[in-house]
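Before any comments, here is the structure.
A single protein chain has been omitted; all remaining protein chains appear in their positions.
Up next, chain A:
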Amino acid sequence: MKDFLIPFDGPGGTGLKNDTDMGTPARVSATMVTLTVDGFEVTVPEGTSVMRASAEIGIEVPRLCASDNMEAFGSCRLCVVEIEGRRGTPASCTTPVAEGMVVRTQNEKLRRLRRGVMELYVSDHPLDCLTCAANGDCELQDMAGAVGLRDVRFTPGQNHYDPSGTGARSQAEARLRQPEGIANPQFTPKDDSNPYFTYDPSKCIVCSRCVRACDEVQGTFALTIEGRGFDSRVSAGMKLDDFMTSDCVSCGACVQACPTATLQEKSVAEIGTPDRAVVTTCAYCGVGCSFKAEMRGDELVRMTPYKHGKANRGHSCVKGRFAYGYAAHRDRILNPMIRDRIDEPWREVSWEEAIGFAADRMRGIQKTHGKKSIGVITSSRCTNEETYLVQKMARAVFGNNNTDTCARVCHSPTGYGLGQTYGTSAGTQDFDSVEDTDVAVIIGANPTDGHPVFASRLKKRLRAGAKLIVIDPRRIDLVRSPHVEAAHHLALRPGTNVAVVTAMAHVIVTEGLYDEEFIRSRCDWEEFQDYVAFVAEDRHAPEAVEMLTGVPAQELREAARLYATGGNGAIYYGLGVTEHSQGSTTVIGIANLAMLTGNIGRKGVGVNPLRGQNNVQGSCDMGSFPHELPGYRHVSGGEAREVFESLWGVEIDHEPGLRIPNMLDAAVDGSFKGLYCQGEDILQSDPDTKHVAAGLAAMDCVIVQDLFLNETANYAHVFLPGSTFLEKDGTFTNAERRINRVRRVMAPKNGYADWEVTQLLANAMGGGWTYTHPAQIMAEIAATTPSFAHVSYELLEEKGSVQWPCNDAAPEGTPLMHIDGFVRGRGRFIRTEYVATDERTGPRFPLLLTTGRILSQYNVGAQTRRTDNVAWHEEDVLEIHPHDAETRGVKDGDFVRLASRSGETTLRAEITDRVSPGVVYTTFHHPTTQANVITTDFSDWATNCPEYKVTAVQVSPSNGPSEWQQDYEAQAEKSRRILPAAE
């Protein structure tokens, strides 16, 4: 047998493993089949194609229409082989292996056949290879070489590539021959409507890989082959559509699949083909996709999804694949800046002066106002190593626990709810688990927009037969999209999650659908008895809560039955669960449902929080919360404090610090005066903007470390330029607890990686830190945090990634949690009483506003607004139901005034029945809108997570910006003035 080893390039390398396309997908089977290919024996699972079996032993059969991320299609006829005892020359991609099969992939007959096929392809392909963007990266070119094509016998006739119709073999030649324009009816001009890639029909070989990638990988079904025979061409949508007007979501799967330059990144056409690649992790959502950053010199040519990435399995979305232009955007601030007062212009200064200024101010504040008068905010957009250092700054240098993170405003209830019920603050599954799911329940999440790559994986499973239950006030895309339709959509009223989840438990309990064996063996039986008595009360019946929730009782009953009896049931949830006054209670209710039905501890089931940002999980793991040290250990615990005290040589405060909302309250009250805010824009992202602004304005020193002068920086005294994920080493931990490497592919444009900036500031305040590489920070994390004990950069290089816990008990990580028992011992059922939020509609504010995000934009938009993604979403709009619009005299596209008791703003209305009557919806991606001027200071009872999802509002026609918007714009403009640096 031939050697076929996956090379490992060792620690500190690029992370690249063998990227060979095996032609067709892998198969899983208990039955193994042995065959012979070109005299070499190979054993593969039953169902494997002959093409893949050949590839397993390093024999690459020529092909054009096959790729290992989609099912075999058998159209190009290039992969023909001979099989002993069988007639003809079958396609190796569509022919499954058989025991004892003897295959020949190369002989004179096959060579002749393949050359003939290639001649036909090339006869209708422009011969402009030297000026083609895919030159050197073209499978058609490669295959021409592989089959030994030396001549094309067919004279140019009817074709798709020559616009002149004169027999020109390239478009340059055609322009010379026919300068008047297109004379060939078969020729279709290039479609460059998409900002990131072009579609050139003249180069298309109609292999259908793009269409199949859109169908099978992405699940959007935007592409098709129109026409028949010679007229066949790829088409996006209807006849008059281009890529931009079609249903295409710009995930890039078609571009990735295209074997020619038909679908080609514009960046490659502009820069040239890459000459090296480094594996890294996307800096957008919590799926944490692995990408190859493909480089030429120190210029990023493109980001392509990495096929060995265990979260994304080779897929991507428009943000990770294309929206990286912000890294080189002209708005980036690359020099440190300071100012005495926030009404002064910024002064560019040296790093030394900026750090010295910041350190003096912070120490001065502490001297005047006490040790606890300053604090930090860590960011889920920063690496584990960076967040670890920022919380260490608070605890070891500032001497207090005033550290919080943006997870406060998103998934802090997940930590509380799952911690209480299961004993650990994390999702239970890996993303691969969805492939074994029979019933998926999506609660308060919109995966096609917020977590698109997971959504594609889910849709694939749904197309294979799994059932879907959606619990959401809006009709999200998953409710009904091509080849996917939810079995049940429970369109509940915002704020009634607990009532719905408890009613589902009522059905499961009263109809005897719970898994008693699981509960007896895994959960506290006494607590279960109490819980059963609670949920069985009539007041929790679907019929009893229907008026409250707006969910038809029968629909809810059927959904509960399906979840309990439909096989492997998995719950995925998002901020529509957590960002409520009862966010923690709903998380507890979800955990109860999974325990009730025994849907914990194996593949295909579980409770899965979809984390909004790339490192929400990691920033929480790293001790960013003010009451917990790294590894979720309370600061009051002497044993845990001792670990850090002995290592850091300081005494750690044993009392909790301030959470973000508490910091702002204390600032307004005058006892909190200094903030170091890394990578977050709390003015735009946190609720009740006016209160946030008042808190920031009341501080004596606000230090913002960011790529851009964000909205928070309007109130800052020190600006420390940040570095992008392309410019530093580190790790992100995604929603499945997977620790992935972030690798530096270029030098920081600002001069320092973010962890270095934190170290400079810490040392200016007497920290005495001596880190020279993030690997050392991870070593410290591993040494102090039991769930990370075995994590190291060397292990990550070797394994690609690992999921925590990763320690003596699980040296290679833990893909699934709670297999043999819950982390806390026995699973704990907790009563979930519905309590209506204090935020009520009434005559002044009769509608309920809920907020969310869309596919092309990310969080506060600081990154995506500085990319061509604005082509899809250049402003926030307000979704309003036709009935509500009509009664207010609002037409589609009108400017409307959106007002709550907190404030008001204006934005355009979009009339849609996607929202129910009485509910309006908007996004918070644009600072000119500032949706959070509207949201209130109400929050989750357990964690202070803001209640973004329920605000009582009124909508009325408007002529222009609100007073707040006008004032804010003027203030922001004034605040962003920068004086030139002193000579």
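Basically, contacts are C-beta pairs under 8 Å (C-beta built on N, C-alpha and C of every residue); 3 or more make two chains touch, one makes a residue touch a chain; residues count from 1.
The working rule: contacts and distances are computed from a predicted model.
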- What is the missing chain called in its UniProt entry, if the choices are "Phosphate transport system permease protein PstA", "NAD-dependent formate dehydrogenase delta subunit", "Acetolactate synthase" or "Electron transporter"? "NAD-dependent formate dehydrogenase delta subunit"
- Hey, which of A:Ser193, A:Ser232 or A:Gln420 is the one touching the hidden chain? A:Gln420
- Item | Residue touching the undisplayed chain, where the options are A:Tyr121, A:Tyr161, A:Phe431 or A:Tyr632 | A:Tyr632
- Among A:Val668, A:Ala747 or A:Ile978, single out the residue that touches the unshown chain. A:Val668
- Which residue numbers on chain A touch the omitted chain? 372, 401-402, 415-416, 418-420, 425, 530, 581, 585, 626-628, 632-634, 636-637, 655-659, 662, 665-666, 668-669, 671, 830-831, 833, 835, 838, 937, 939, 941-944
